[in-house]
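Report on the structure given below.
Only one protein chain is missing; all other protein chains are in place.
For chain A:
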């Protein structure tokens, strides 16, 4: 698998071949489209694109590749998986050497700081961020006697408590569940809305004392106790089936979830709409492009990053693939603000999602953030399924986390 063509032989010694590079991406973010766009401006460059799998599978494949020494030239890493790689920066090209210093001001500073090491090395350029909002079924809201206009709906829930109260009204009126599940639609949203999640600004683990985590956990349990959840874990068969049948009316939808709703329940097109999230702001997710240290053609990979991740490049990709730009200079651009999604009743998704980023308080994401989040949501799910005791759930989660990250 020698990635470079035989004609340009001197790949190892400075004179690198910038005519082709190998790119590992994950599915669902339309890397293909982005690569095709790039071919229009650089027809001479050959991109060997592999969509490895979902984001986690791609990170696993990258780990194996780094351990084994056969790496791609360019790789997309999801924000949640990034900290483990940032902790081992020796595996990646410090993008400052390629010119990242000059463009780092283009990106939301709290996002680019996630891929910046303690020594200041930049190992990834943020391709997108995960602004948050609420997707709801306007037709089902109407049946339940709730307002359907997205402005009005947003006003129903200035806070998460008001959101749960609305849920109770909906469930009382229809007899059906309001949200899909408490872990995904409440806990994971609320916990991403504070200025401190599981780590303090110095990078110390503080999940046990984190007010944000405790608030999010208690709100999720409150929703469970209110009986407004469909108890369907996100991305399962039951979740898709319930979504198709309208067995829940609301899903908390970070921008990357919109595609799943569209794909899972194509027949519900036009019945959905999007309203602001309780609390107004928050971010969940986003991805980064990185160049492994062993890349054969780092220059070709960097040329691609520089061209496609410029504010204009990200704006174009948003119009085409709905990945929210991490470059705030385009947030007022009519090309962004005018994007309306017909599947979601023409909601102006560009504005709604970028607004959720503007009031954002950044927080530190650490190497064990994902694990901690999984243990908390598992404890919530256990109560939701009727197996766990809500009074003991927090302590159980903390014990499990200690076990998981210590062991």
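Going forward, a contact is a pair of C-beta atoms (placed from the backbone, for glycine too) under 8 Å apart; a residue touches a chain by one contact, two chains touch by 3 or more; residues count from 1.
Rule of thumb we're sticking to: contacts and distances are computed from a predicted model.
For the chain that does not appear here, its UniProt entry gives the protein name "Sugar ABC transporter permease", which is one of "Chemotaxis protein CheW", "Aminomethyltransferase", "Sugar ABC transporter permease" or "CRISPR-associated endonuclease Cas1". The residue from A:97, A:320, A:338 or A:385 that touches the chain not shown here is A:385.
Across A:45, A:66 or A:401, the single residue that touches the chain missing here is A:66. When you scan A:41, A:172 or A:241 for touch with the missing chain, the hit is A:241. Where chain A meets the chain that is not shown, the touching residues are 56, 60, 63-64, 66-67, 84-85, 87-88, 91, 181, 231-239, 241-242, 247, 370-371, 374, 377-382, 385, 387-388, 403-404, 407.
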